[in-house]
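Excluded from the complex is one protein chain; the other protein chains are retained at their positions.
By written order: A, B and C. Residues from 1 in each chain.
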Amino acid sequence: MSSTLKPQDLKVVGSRPLRPDGVDKVTGRARYGADVNLSGQLIGKVLRSPHAHARILAIDTSLAEALPGVKAVVTRDDFPDMPEEYAAAGELTINYRDVTRNMMAREKVLYDGHPVAAVAAISESIARQALALIKVDYEVLPHVIDVREAMRPDAPLLHEAQYTEGISPRPDRPSNIAKRIEFSRGDVAAGFARAEVIVEREFNTQPVHQGYIEPQACLASTTEDGQAELWTSTQGHFVFRAQCAKLLAMEVSRIRVTPTEIGGGFGGKNNIYNEPLAIALSRKSHRPVKMVMSREEVFRATGPTSGGNVKVKLGATKDGRITAAQAELNFQAGAYPGSSVAPASMCAFTRYDLDNVRVIGHDVTCNRPKVAAYRAPGAPIAAFAVESVIDEMAAKLAIDPLEFRLKNAAREGTQTYYGPKFGTIGYVETLEAARAHPHYRAPLGPNQGRGVATGFWFNIGGETSASVNINEDGTVALMHGTLDVAGGSRAAMAMMVAEELGIAYEHVRPIVGDTAALGFNFITAGSRGTFAGGMACVAAARQAIERLRHRVAAIREVPVEAVAWQDGCARPAEGSAHQFAPMSLAEIGRVAGRTGGTIAGHAEINAQGAGPGFGTHIVDVEVDRETGAIRVLRYTVVQDVGRAIHPAYVEGQLQGGAVQGIGWALNEEYVYGADGVLQNPGFLDYRIPVASDLPFIDTVIVEVPNPRHPYGVRGCGEVPIIAPLAAIANAVAQAIGIRFFDLPLSPPRVLRAIAEAAGGPA
Amino acid sequence: MSEMRYAAPKTLAAAVALLAGAQGRARVLAGGTDLLIQMRTGRIKPELLIDIKGIPGMGEIVAERGGYRVGAAVTGMQLIEHADFAKRWPGVVDGVRLIGSIQVKGRATLGGNLCNASPAADSVPALIAAGAVACIAGPDGAREAAVETVVAGPGKTSLAAGEIVTALLLPPRPAHSGDAYLRFTPRSEMDIAVVGAAVNLTLDAQGICTQARVALGAVASRALLVPEAAAALIGTRVDAGALGQLAAAARAASRPIDDKRGSREFRLSTAGVMVCRAAEIALERARRNDG
Amino acid sequence: MARHHVKATVNGDAVEFLCETGQTLLEALRDELHLTGTKEGCGTGDCGACSVMLDGRLVCSCLVLGVEAEGRSIETIEGMAVGEELHPLQQKFLEHAALQCGICTPGILIAARALLERNPDPTESEVRFWLAGNLCRCTGYHKIVEAVLAAAREMRAA
Partner (left out) sequence: MARISLSSSLAPFTGGETAIELDVANVRQLFAALGERYPELASQLETELAVAIDGEIYQDALLQAIADESEVFVFPKIAGG
């Protein structure tokens, strides 16, 4: 499908109607994971490891099972072991051997919070008492939290049989380094030899949590004939079904997953946690089992994103042309391999047109929760390092930082170092829009500084299904299977379908179908929702239109070529000899049943042709030199989204993503004690931004349409979180003349640096 | 595990009797904003909760002895909304304003903030600087104690078995007095104080500081009254020189720890900064306040 | 376990429920009274998703015991719209795209209404500080603050 329509042709796309899920959400009607209940349901709770690393010697559940009100207990023994088997499931390829162990520990616990048993009881308090009665004998082992320490040859090993992949010949000693990847292009050594200025720096970032406000919650109900129903808060109900079927050795057809409203995900709800446990407990107890995580469980046991150690070396000529770029990215994967180091390595320098590049990535296991995706997984970590060095290089060359980026910017036809040549992209357009923005020239006060940084994300397509059913009154029931994870894609899809059919948005009612209602859909991730979902909905609408034309041709007894679809009506085609009275969608709907049956359009696609997204951010900060406190004074996000189907919801993505990046830059971090136990598993000490920390976030939507999408959509959800880390660090550097290489920029760190720069202890 | 009971006595005597009778297995429930969290995390497992909010006077703010009697179960929002109290003791209100969110302040009480005995409690340094006195009732009758003597250490008070804090007494206020409380937190709201500083001072007609009390929070195992810091202000115009002495005295008195909320060195340096900024606000308020 | 029999008023209706001493008002509302519009985000008073009015005071229902509700009056999100009529805040949140996932929305609406009842003309800064106890991870607060200010304008004009 290619982009044919111009903005001026559009009636619905580009407008700002109200979201179909809105009224339910402002009245408290909307049902989230924890809001679903069944009669007779039990409450399930998980016993978690108090140790960062330990061998499980024995688990005794007899006392818990004997407690009145306890209906089922499950441990590792209730789940089949899984061999090494890789599958695409969400952010990255997963290995079922690891997935089943992360769901329920087998030989060892690998992090504080690792599940070791689960119970189902008639009340929450009884379930809690039951957990206290389960005896687990541990042999506590030395642990490792920090990625650099985990890479040392003498570090405690999480996986005795893990040999670093991607090195030939295969190493002879096991290692916490699960994988080494390398991307290179050209001759880096020659590039650095030609460089007149070289900047080389090392950066560290902390793991941060997606911080969705709704803890994971699910409800499972199984039957004696082996069927299971699951209600859960997820970014991908089809992928959850596939994983539950695998881990529980069930046929896919026996599991029906109904997605609830999701209270935020950002990548953190791509992966199963309690779902298979709830089904297993329900199978054992013959009762529905509801499992809701506490906030503490969310922090201790669900995926943060990686912390990273990144080394960057950049060379340039005095006139501002980059001659060579090199980086090493070392990412925490947590307890099991599979961090986002690969995509991070692939987009580290991809905003630039470079002849000589070398990027090495290491995926490193350590005693933390297995990382999960978080909005442009890995890219913010890489961009923090690279965009900081780009900024420092521009300063050394005395070139305006946007100008320096423009001199080296990737454009259409630029050969990336990870794969394809770029098609139509809008990076330069975002840089120019930022340079032209009044914010970029506004005056600054003392201790204030301005920083810029840019971000790139690939965006993806993937498997997507949709149905467009023409109702008997001419209204439309739209069912799609790519979840609306709250960005407003339900509205966007209804808008595209209304545009195609030439009817009002209000006449299209979109709903998300469960796993029994539609063909397979990939998770909502990679900024694919409106892109791929839209492609499927448009294809389904176009199929419906074809069927409408054929039906009208039959009713009016004219050849189908004589029937055109326009403004919600079947009309005589322009210049056709066959004239007939036009039929509106309502008229067709009314007679459809009596003229061959109801009319629908369907699409089951694997969307290709995703368009890369680029963004440029400008931020002003003020630093309190006496306390190290950083205040964000002004923030502007400029991003190419291809086309904004619903501009207000696109702005919401840009603002929300930027603020998540601000939290990452300033205060968010995990604090582990020497015992490897997480010390801040709550919103009091894991500090996400609050309303009073922030200014308004200005947005500039740039539209360089993606030629492969019928409306030019690229996707927009992930790019906005990439630039803030470096943009803020660059602004602080301008404000106080000190560059920071470690996040978060928390007041103690900033104050110490200020004191050291002044030549004294803080 | 024995089940937890709940009692809402209507008289102080009944409450004291219940508390004394429970041999330490009971907890007093006022606002509950700390207690419920400690129960949820399993840090405490009381067998009996004694809700004191129904006891007459516990939730009232009354003028008394030229100052105020603030019931132990008075909530943060009640105090913030009491226009005349806020005029007299803006620094105490500064402290109360910083206790959690609006939601938390709708429940959190002054008595609770004191008896929870957190070194970082925001209202406590301000109350100490104000010279507030705690009214205490117990099996052996009633007594009064300076607020700075009530907290013994993290989570520990000097209250005897069966004793309950019933009210806080704020003394009369001379003209040209002003107080202020400032704290440092990483975010603008919703954090626990990394450092808290309260200054209460009185000026004479010439603008010389005649009386002062300075208290610090989160820099030791409990909120500290720092006479040396007050001495740095008394007899001065609270000018740059005095503020320098004040900061030095505050840092000298601080015995902070390293924890997840801040390093020792950070607390030491920030204590000096916060106490000076608080003194400047208190000074401005004292100048404007003609009694 | 022996449970307390509690009588209270919720959104104007007399209600009764049973609860254990340790159960919170939030659990009573959601599990006993089946009013699931009030959400649990943290259970420790740090996120504000469980905000309700208790005798006219904005509180976190996760920090109130169910048994403490005896004889009290509670207002939740379910009581905010009057019949057909959405509260101006609810309407402005829709019009200004001030919600995404919506899990924080009930708590923010209850908190914002409490603000406008005592301060009909708040500044941007007053709105931000009043709502500091209500975490939102989706929106960056921009459109929420705009919607509250817009609702205040409309309510003043009405």
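The rule is simple: a contact is a pair of C-beta atoms (placed from the backbone, for glycine too) under 8 Å apart; a residue touches a chain by one contact, two chains touch by 3 or more.
Note that the structure is a prediction, hence the values are computed from the model and not measured.
Asks: Give the labels of the shown chains that the missing chain contacts, considering the complete complex.
Replies: A
Asks: Looking at A:P288, A:G307, A:G334 or A:G461, which makes contact with the chain not pictured?
Replies: Candidates A:P288, A:G307, A:G334 or A:G461; residue touching the omitted chain: A:G461.
Asks: Given the contact definition stated above, which residue among A:G419, A:P559, A:G596 or A:G737 touches the chain not shown here?
Replies: From the options A:G419, A:P559, A:G596 or A:G737, the contact with the absent chain belongs to A:G419.
Asks: Any idea which of A:M82, A:I181 or A:A395 touches the chain not displayed?
Replies: Here the residue in touch with the unshown chain is A:I181.
Asks: Determine which one of A:G166, A:G502, A:G568 or A:P582 touches the chain that has been left out.
Replies: Checking the options A:G166, A:G502, A:G568 or A:P582, the one contacting the hidden chain is A:G166.
Asks: If you put the missing chain back, which residues of chain A would it touch?
Replies: With respect to the unshown chain, the touching residues of chain A are 86-88, 90-93, 166-168, 180-185, 210, 266-267, 270, 342-343, 345-346, 373-377, 417-423, 457-463, 525-528, 606, 608-610, 708, 718.
Just so it is clear, only the chains that are shown with their structure count from here on.
Asks: What topology does the chain touch graph have (line, ring, star, complete, other)?
Replies: Looks like everything touches everything, fully connected.
Asks: Using the touch rule stated at the top, which two chains are linked by the largest number of C-beta contacts?
Replies: A-C
Asks: Could you please state the distance in Å, as a whole number, between where the Cα atoms of chain A are centred and where those of chain B are centred?
Replies: 44
Asks: Roughly how many whole angstrom separate the Cα centroids of chain A and chain C?
Replies: 29
Asks: By residue number and range, which residues of chain A touch two or more other chains?
Replies: Those would be 683-684, 689-690, 692.
Asks: Mark out which residues of chain B touch at least two other chains, giving numbers and ranges.
Replies: Residues 188-190 of chain B each touch two or more of the other chains.
Asks: Name, in rising order, each residue of chain B that touches chain A in their complex.
Replies: Against chain A, the touching part of chain B is residues 1, 41, 184, 186-192, 194, 260-263, 265-266, 268-270, 273.
Asks: Flag every residue of chain C that touches chain A in the complex, lowest number first.
Replies: Listed in rising order, the residues are 1, 20, 22, 30, 34-44, 46-47, 49, 76-78, 80-81, 86, 90, 93-97, 99-106, 109, 124-125, 127-129, 131-146.
Asks: Name, in rising order, each residue of chain B that touches chain C in their complex.
Replies: Chain B reaches chain C through residues 3-6, 29, 31-33, 36-37, 39-40, 49, 51, 53, 75, 77, 100-104, 106-107, 188-190.
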